[in-house]
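Before I ask anything, let me first share the structure, which is written out below as structure tokens.
The complex is shown incomplete by one protein chain, all other protein chains being positioned as in the whole.
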Amino acid sequence: MLADLLKQDDASASEGFDFYSDNAAGVHPRILEALVACNRGFVPPYGMERFTRRIDSAFSEVFERECFVFPVPTGTAANGLALGALAPPHGLIFAHRNAHIVTTECGAPEFFTLGARLALLESPHNKLAASTFESALHGHARRTVHQLLPAVVSLTQATERGTVYALEEIAAISSLAHAAGLKVQMDGARFANAMVSLDATPAEMSWKAGVDAVSFGATKNGTMNADAVVLFDEGLAEKARFIHKRAGFLHSKMRFMSAQLLAYLEDGLWIANARAANANAERLAAALASVKGVELNDPVQANELFPRLPARFRRRLKSEGVHLRDWPDATGNLFRIVTSYCDGESRIGAFEKVCREFGGGEANATRSGE
Amino acid sequence: MLADLLKQDDASASEGFDFYSDNAAGVHPRILEALVACNRGFVPPYGMERFTRRIDSAFSEVFERECFVFPVPTGTAANGLALGALAPPHGLIFAHRNAHIVTTECGAPEFFTLGARLALLESPHNKLAASTFESALHGHARRTVHQLLPAVVSLTQATERGTVYALEEIAAISSLAHAAGLKVQMDGARFANAMVSLDATPAEMSWKAGVDAVSFGATKNGTMNADAVVLFDEGLAEKARFIHKRAGFLHSKMRFMSAQLLAYLEDGLWIANARAANANAERLAAALASVKGVELNDPVQANELFPRLPARFRRRLKSEGVHLRDWPDATGNLFRIVTSYCDGESRIGAFEKVCREFGGGEANATRSGE
Amino acid sequence: MLADLLKQDDASASEGFDFYSDNAAGVHPRILEALVACNRGFVPPYGMERFTRRIDSAFSEVFERECFVFPVPTGTAANGLALGALAPPHGLIFAHRNAHIVTTECGAPEFFTLGARLALLESPHNKLAASTFESALHGHARRTVHQLLPAVVSLTQATERGTVYALEEIAAISSLAHAAGLKVQMDGARFANAMVSLDATPAEMSWKAGVDAVSFGATKNGTMNADAVVLFDEGLAEKARFIHKRAGFLHSKMRFMSAQLLAYLEDGLWIANARAANANAERLAAALASVKGVELNDPVQANELFPRLPARFRRRLKSEGVHLRDWPDATGNLFRIVTSYCDGESRIGAFEKVCREFGGGEANATRSGE
Partner (left out) sequence: MLADLLKQDDASASEGFDFYSDNAAGVHPRILEALVACNRGFVPPYGMERFTRRIDSAFSEVFERECFVFPVPTGTAANGLALGALAPPHGLIFAHRNAHIVTTECGAPEFFTLGARLALLESPHNKLAASTFESALHGHARRTVHQLLPAVVSLTQATERGTVYALEEIAAISSLAHAAGLKVQMDGARFANAMVSLDATPAEMSWKAGVDAVSFGATKNGTMNADAVVLFDEGLAEKARFIHKRAGFLHSKMRFMSAQLLAYLEDGLWIANARAANANAERLAAALASVKGVELNDPVQANELFPRLPARFRRRLKSEGVHLRDWPDATGNLFRIVTSYCDGESRIGAFEKVCREFGGGEANATRSGE
């Protein structure tokens, strides 16, 4: 059954599939090598082996602070586990209304918290503005028992619109949150892309800016099925430990999760990958800037672009075999492009060529979304 | 960080680590090959690619009936998801008191059902006797609103004591369950080992015997981190689909889960692996039968042995470098041995040699546990 | 301890306390008499006595259809139980953003559904417009497993702004809901007030208009601590029965719950009470219409008024000893007035007198909010 499939190409790859998502990419060769290399002999199950026992210290080195790390198979798992550790069932979790935890995780926050509620906020480019959050906090300030308890604010870094919170923006929100007794969770499905974009250290973009829990994405950036929740507090870790097990995330052959994460961190693979993805996004943005009538709906700060494309250019792309994914929007002309660490020169180059040949754009197109 | 670890052997491998668990084994080469082979190009994420779209039909062929299949990373995930689909929050789940879902999953059944209760039953060799279940059902027959609703009976096949339910035994329990309006879940963490032991087909050991949901274990028998929930009813699948996503089990790079399962089923790899593991168990049982004073606490029917070892023999094993895992028990002389598909002739042979040289056993030792 | 308190008046009664809420009212004498009358002898506990066994048929007569009725102590309990019976944990519940279940029940919907989510909608006067609901349904039409399952729409009748859904408005929403596979819940904390306002029958305002579950409020309208969930479907009732018990709502001395509800329904007490409360609201609305500068923010259709009061008139009210409750609003001049079945001629008359003496209003003031 598998043999036949391996011979085929994916049928759906033809429609709307170029730069569809960084999830569509495969596994980085060094991650695969790690999996093969650690497949040697018998080792204790359930994370009692040397790879998993190294995980906390490996992340602690990278984050420059004691970390408590929980490998998980998906970003939804990471966010669910993190929020489950941070929020009580009667908690209120503030998030941007377009955050991934709101729109595309089928209620994982409610499932893992066992009944908390999301309070949805809106601000431009999917980035929660500190002032918006402050107003929302103020609106929930009269805490009676009739309302849920404000408990967590969740930030997506980079956001679902490819924008990135500056370090001061994170710190401003964290500061408001902590003053009001809330915790700060960062959905870092694209943690590395944001970090590279900011030229920041992991520490600067997390605990130094007040973040209490990081959903540390790695799968979009090169691993096979290994993300992690990174906590900085032992009490939170104690709670997370139980949720992690009872939710079915403690792999029996855990070495294959931990090895992915160690290989991901080792020698800066994760940073190199994120740099490559971001550089590809910059190249595509520059190419689009040369196309007349193209506007970028949001600033390009990580590895995602949300261009508005005129009809004639859309037709040209199609005729050249470039099938972009359209993105739900009232206008019907919005598209999403996600670059990855492994797009390959040929795909990027082909896209640039179409843009160049279509031509007629203006240099300031990239600014229009700001 | 990983490079150094790969050079080491696992430190804990020395103490109580021979035949520690089938979870301690690595990944079968053909599974690893499948992972490498499907790591090609960009494919749709979240299971929309051709590998995952093949999963239902692949299992349907194997189970000779339409199947609805949910790949999950662990056995705990499989059991949780299956029970969550079968039992309402106010449901009662009957299980043997030593079942894995009871003793070692940190309350996953309660987590995934959102509050159901386990009703614990006891019968010999961890096998729930139909008569015991019948009595328990009878004890809950007066269904008032003051008691939880009997909803599911869970069977572990093979059991945690390495015993195997005969097809008629499963059918007898299913028949009682269905007559009383309950569903039947099978924790098949060692599904293949039991099936091979019974020389049964997947269909015979599941839906033909009345099983409504199978936790289809594969990780202990050769995959890296891919098990599956197999359902035979679309209504149950509809519910499971939501739990599967919101619990964080829908991998973004799902092809790497599905490819493992397809490779596992392909060309009977799973059956060959289970046969190898069971054959190893038989050889160890035969070897132990020749040792004076050794008793098997439970019949050896799959790939686990629970021998009682006299002190002198234990010392001999140790001096020969064989470190078995002792098993919690009042007597202090009970051990657990789990064989796997990849034990290797040298390990099995070495164990046989120690037994042979120690000698003095009787041929009927294997019967003592029955 | 009680004796002293009984001698006092309530200290807080002086500030913002006139027409504060219908919850501030006491128990109707006929309800109290029923409690006293059924306090005779020993009867079976947990609802097995004749009062509770009469409940289903009593409501069935009133609603002209077989009803399954669950007495509960509060409106929050009623809404929680109803939603718990209607929505799965992965369900989405549509409601107006200012609905009581959203703003003032501390997450009871999430608690009783074990993790469902509220989808908040907005339309004027707290009344969910069918077109708004239709758009929202449309927005959730692409049902993938990444989103929660649209499961219930909840209507508050009368709304928290004292407005009332016309029968056709309920039917329009129900029709959309049912076509999309959703159930309709009615938060009828002020069911009687709305019904009297519409001059409708219980049947017309519930199942005939497509409502699947009614939170039948009675406490605001004369009982002590007895509301009810009214269901029309046995399958839903079966689920509700378990939640009702495990949530602690099945009173041991259930006769005292059922007797309240029976007395409430008997001889149309509930309708008479609602008529009295609504009539009081009309009188106050008429009185305010005569005051210059007063505007009604929302049409007065049941027993609540939301007037905007000019500063001079507010001062006059205060100096006359009328202390109205201000209502959170950006303008600072919005007030809430809730009339009840037992306001008494003196309170109403006094209010009218202040208005009349202040004077200068126009007749069309009551229309301003429409």
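Letters A, B and C name the chains as they come in the text, with residue numbers starting at 1 for each one.
Here, contacts are C-beta pairs under 8 Å (C-beta built on N, C-alpha and C of every residue); 3 or more make two chains touch, one makes a residue touch a chain.
What you see is a predicted model, and the numbers here were worked out from it, not measured in a lab.
Remark: the omitted chain is touched by one listed residue; of C:77, C:119 or C:192 this is C:77.
Interface note for the absent chain: among A:26, A:44 or A:115, the touching residue is A:115. As for the chain not pictured, it touches subunit B at residues 89-90, 103-107, 110-111, 114-118, 120, 145-148.
For subunit C, the list of residues touching the undisplayed chain reads 1-3, 5-6, 8-13, 17, 20-21, 23-27, 32, 34-46, 48-51, 54, 58, 61, 72-78, 80-81, 105-108, 110-111, 114, 219-220, 224-225, 242, 245-253, 256-257, 259, 262-263, 265-266. Although one chain is not shown, part of subunit A still touches it, namely residues 46, 88-90, 114-115, 145-146, 148-149, 239, 241-246, 250.
Operating definition for what follows: only the chains that are shown with their structure count from here on.
Among the other chains, the CA centroid farthest from that of subunit C is the one of B.
Distance between subunit B and subunit C, defined via averaged C-alpha coordinates, is recorded as 53 Å. Averaged C-alpha coordinates put the centre of subunit A at 44 Å from the centre of subunit C. In subunit A, the residues touching two or more other chains are 105-107, 110-111, 114.
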